[in-house]
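Got a structure here, written out as structure tokens. Questions coming.
Only one protein chain is missing; all other protein chains are in place.
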Amino acid sequence: MVEGLKERLGRIPLILTLALTGAVIYLPILFVVIFSFNSGRFQVFPLKGFSLVWYQKMLSDTAFMDALRNSVIVSLGVGVVSTIFGFLGAYSLVKAEFRFKDLLSTLLITPLAVPGVLLAISLRVYFYSLGWSFSLLTVFLGQLITNVPLALMVIRARLLQIPLSLEEAAWDLGAGRLRSLAEVILPMTIPSMIVSMLLTFTFSFDEFIIAYFLTQFELTLPIKIWANLITGYDPTVNAIGTIVFFLSLVIVFFGQRFILGKPYQKG
Amino acid sequence: MASILPLSAGKSNKPQAGGRERRIMGNPWYGLIPAVSYLLFFYLIPVVYLLSRSFKITQGSGIQFAPGLTLANYIEFFTARTNYLAYARSMVISILVVLFASLIAYAVAYTIVFIVPKRYQQMTLLLIIAPFWTSFVIRAFAWQLLLAEAGPVSAFLKQVGVGSLKILNTHVATVIGLTVFGVMMLTLNLYSVMENINPNLLAAAADLGARRWQTFKEVVFPLSRPGLLIGAALTFIISFGDYVVPSLLGGGVRIVLSQAMVGAMTTSFNIPRASTYAMIMLVTILVVTMPILRLSRVGLNTE
Amino acid sequence: MGSNSIVELQDVTKRYGESVVAVDAINLSVRRGEFLTLLGPSGCGKTTTLRMIAGLETVSSGKILINQEDVTYLPPYSRNTSMMFQDYALFPHMSIEDNIAFGLKMRRVPRDERLKKAREMLEFIQLPHIAGRKPNQLSGGQRQRVALVRSLILQPEVLLLDEPLGALDAELRRQMQVELKRNQQQLGITFIYVTHDQEEALSLSDRIVVMNGGRVEQMDTPKMIYEQPRTTFVASFIGRCNLRKGIAEAKEGRLVVFLDAVLGKFPAACFNGVEAIQPGQRIAIALRPEKIRIGREAENCQTKAVGILKYTGFLGSIVRIVVELAPGDEVVVESQALPEAQVGEKISLGWNCDDAIVLTENSGGDK
Partner (left out) sequence: MTQKFDAGKLSREISRREFLKWAGTGAAAGILAGCAPQAAATPAPATAVAEEEKIVNVLAFSGYEEPGMLDSFEKATGIKVNLKIHDGTDDEMIALIQTSPAGTWDVMTPTSAYVPNLAKEKQVMELNPADLPVGDYLKPFDKWPTCFYEGKMYGLLNRFGYYGLTYNSEQLTAADVQSLDILMDPKLKGKVALFDWFLPNMGVVSKWLGFNPPYRLSADQLGQVKEKLVQLRPQVGLIGSTAQTTQALASGEFWVAIAGEFVQAGLFMDGHPYLATVPKEGGVTWDQAVIVLANTLRPQNSLKFLNYVGGPEFQSKLAVARAYYSMVPNRKAAELLTEDQRKLLNMADLDNLEKNFLANLSPRERPENIDEWAKIWDEFKAM
């Protein structure tokens, strides 16, 4: 009994840490949400009063809407392309054998260990040297760098769980490489492809530093937010932050089945 | 188990010596073409090109280089106080962030996995990591307003009589901002390893007479170490290379390495100098994280 | 090799890298319609051999013929063989009927037709009601049957089975063995069957190929394999046996075997299946436990010994006892009746030299 009580008491600091951490993580978000509904322009207490003015401003601000559209375009592109590249690459890494495969596998994930600011600057110099102009296309190309390896890792983990015998059975029953890919591997990989799309979409949607260095006029949402925050303390960004937060909560809870879902169980 | 050796794709893909054997179903290496060629042209070549510029000096404007190679940029880096101070700040900040974030995230992940009732576990984890999916820039900026001397946290502290908060525009604020981010990342990593610990192992340890602390020390911690190491390595990389948080929270005066790099690029447009910072940043990350990753045996080849 | 051989392996070798030889220049000839088993411990190369026949594994050197046609480099989908996998490899995302009809789909058989065929197959295994289910909704036995008919739907000439009963519990396993054998006889298809379970091999097979270390140790009928093993490996792998090494010597004009342990010596005259043993040659003696007599029965035997009874185990139809002849030298005996002696007491053993199997030491790869 005493031991049990002691153990139960021992949990209290841990639960407190969890609660406190949660509070600290949500503090800035709470701040953003509160001030998105505050009629005053400056983010100071006491609050001036409830208002939806910043939401109205956001909706009527074409620059914000353009940035949102640009972000969606780029992130969709990044999500789809990195997932396709990731799938093809992961399939080959799992199924093919060649020299220096280990080396290549390691090289393929190194972009995840290179800080974004370094990638951003190197691409800026590179595109400049090539004489390209900076646009959403360059942002897209830049953001793929980290997202292709990410997609590849997510999908590869799934492919490794699929027993090789399934594909062999398909070959044995008359399917060629492509046929078995389409009939067996692809349908079984779809959950991980959804995860990959969700992850890469959201990473790209929130990516700042690469986009910041690689675009000129076509701003993405984080750059637009940054510009407004640095130069104009504009509470409209609170409205955007609030909406992005609640939307992503919905996506996360919708996608949790895929993101945290159990791995493949043998048939 | 020689008979299943080639089947366990990915597990023991030792490069076949010679590789002369014909494979009946073909060898589908070509699926790597898009990813590899993309990364070659838009990652490897640009990064190597940038790094190679660190052995050049500018001539005229920042994009024209004097002929020949030189170590002048490195000499400048290691002799100019502002440079090595920036480096030291980055290093100290990252180490502190990794330390704090590891401690906090470990407690958080442990609580979620072993104390929170099973049916609330996933929900709790999701709540902790959900802010991952909200704008990083907005969050960092919100921290700026929160931590300001005129901000609500300071007001609260004054109210309770602790005194005002004078940490914004110092790297204390940077460490706080990055730690919050690191906690989320580490929690996710730690949760996935801890959740995979077979509960029977804990039962067995308890059955063999281990107290809670001993069970933790002998079973839980060793089994969760890979997640901790990977999370710590990623946190280090992000803290060492981040530009947004030190800029928004740390103030512009005592700059860190990433700010020096961006400054060299945007203010003085000196590519060789920027690439020297880049090279030093990359080498540091390599030196720090390689042993960590090796220790935890991550990487695509050995899962 | 006659024209009635359907599968032929000629010096087939499989190497991994430079050093690992999984299959070492084996020659096999499988007769049409027979049930051939590849038997051996894990790592002996039996599965690799099977997979090379299926086309799932490349051949490093040598040739594989199916119906006298060289298929060494044909992909699996072009061979008239079908494989049944150890884990059944049922596609988890497809219904049972889609699983069974998969082979036909690959041959571009129209959907109605192939589903009709699949249902016929389900009738054949008496499981018509599971057509719409997913593999994870089936029991082990049901999965096994589905996997079998999925492989059979393309009417292969050769069915390759890779330990298909390995995942089943003992009772179901016996049941499925019977069913497999009956199916094979009914359909008249050649089965090449891989297992490490010697009882299964003995009860199912027309012929058994015992493999070890990538080589074929012996290829024969189950009876011959059991009664006349040609190597120490076969002798010890098939059934239980007491194996003792020794040296043959000439004594009083006859060959006598001196064993390293204290089992005793044998006159050479009564050795079975030994053509030429030279004096001085190292040989081995294998004694099946059921051939050793105990107690009173031992008295009439040609060779006798006395030991201490260490253990008695009642196994239903037989009794298994362990006798220690000298410290560290134990003999396993199976007898119909319980011994008179108690554990710890002295007991006498005896055997006839006709019952001993003599193996020359170089006659097989001993581990």
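In this document, chain identifiers A, B and C correspond to the written order of the chains, with residue numbering beginning at 1 in each.
FYI, contacts are C-beta pairs under 8 Å (C-beta built on N, C-alpha and C of every residue); 3 or more make two chains touch, one makes a residue touch a chain.
Since this is a predicted model, take the numbers as computed values, not measurements.
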*Could you tell me which shown chains are touched by the chain that is not displayed?*
A, B
*Sole contact to the chain not displayed, among A:S51, A:T106 or A:S135*: A:S135
*asked:* One chain is left out of this view; which of A:A23, A:A63, A:L103 or A:V250 touches it in the full complex?
replied: A:A63
*Could you please point out the chain A residues that touch the chain left off the display?*
40-45, 48, 60-63, 124, 128-135, 137-138, 216-217, 226-234
*For chain B, which residues lie in contact with the unshown chain of the complex?*
41, 45, 49, 60-65, 144-145, 148-151, 154-155, 168-169, 251-254, 265-269
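Rule of thumb we're sticking to: only the chains that are shown with their structure count from here on.
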_Based only on mean CA positions, could you tell me how far chain B sits from chain C in angstrom?_
55
_As a quick test, compute the distance in whole Å between the mean CA positions of chain A and chain B._
16
*Residues of chain C touching at least two other chains*: 55-56, 75-76
*On chain B, where are the residues touching two or more other chains?*
6, 16, 23, 25
*List of chain C residues in touch with chain A within their complex*: 54-56, 75-77, 81-83, 85-93, 102-103, 105-107, 134-136, 143, 150-151, 154
_Quick check: in the complex, which residue numbers of chain A touch chain B?_
7, 10-11, 14-15, 17-18, 21-22, 24-29, 31-32, 43-45, 84-86, 88-89, 91-102, 104-109, 111-119, 121-126, 128-129, 141-142, 144-145, 148-149, 152-153, 156-157, 160, 164, 171, 177, 202, 206, 208-209, 221-222, 225-226, 229, 237-238, 240-241, 244-245, 248-249, 251-253, 256, 260
_Looking at the complex, which residues from chain B come into contact with chain A?_
6-10, 13, 15-16, 19, 23, 25-36, 38-39, 42-47, 49-51, 53, 63, 104, 107-108, 110-112, 115-116, 122, 124-128, 130-131, 133-139, 141-143, 145-146, 150, 152, 155, 180, 183-184, 212, 233-234, 237-238, 240-244, 258, 261-262, 265, 271, 274-275, 278, 281-282, 285, 289, 299-301, 303
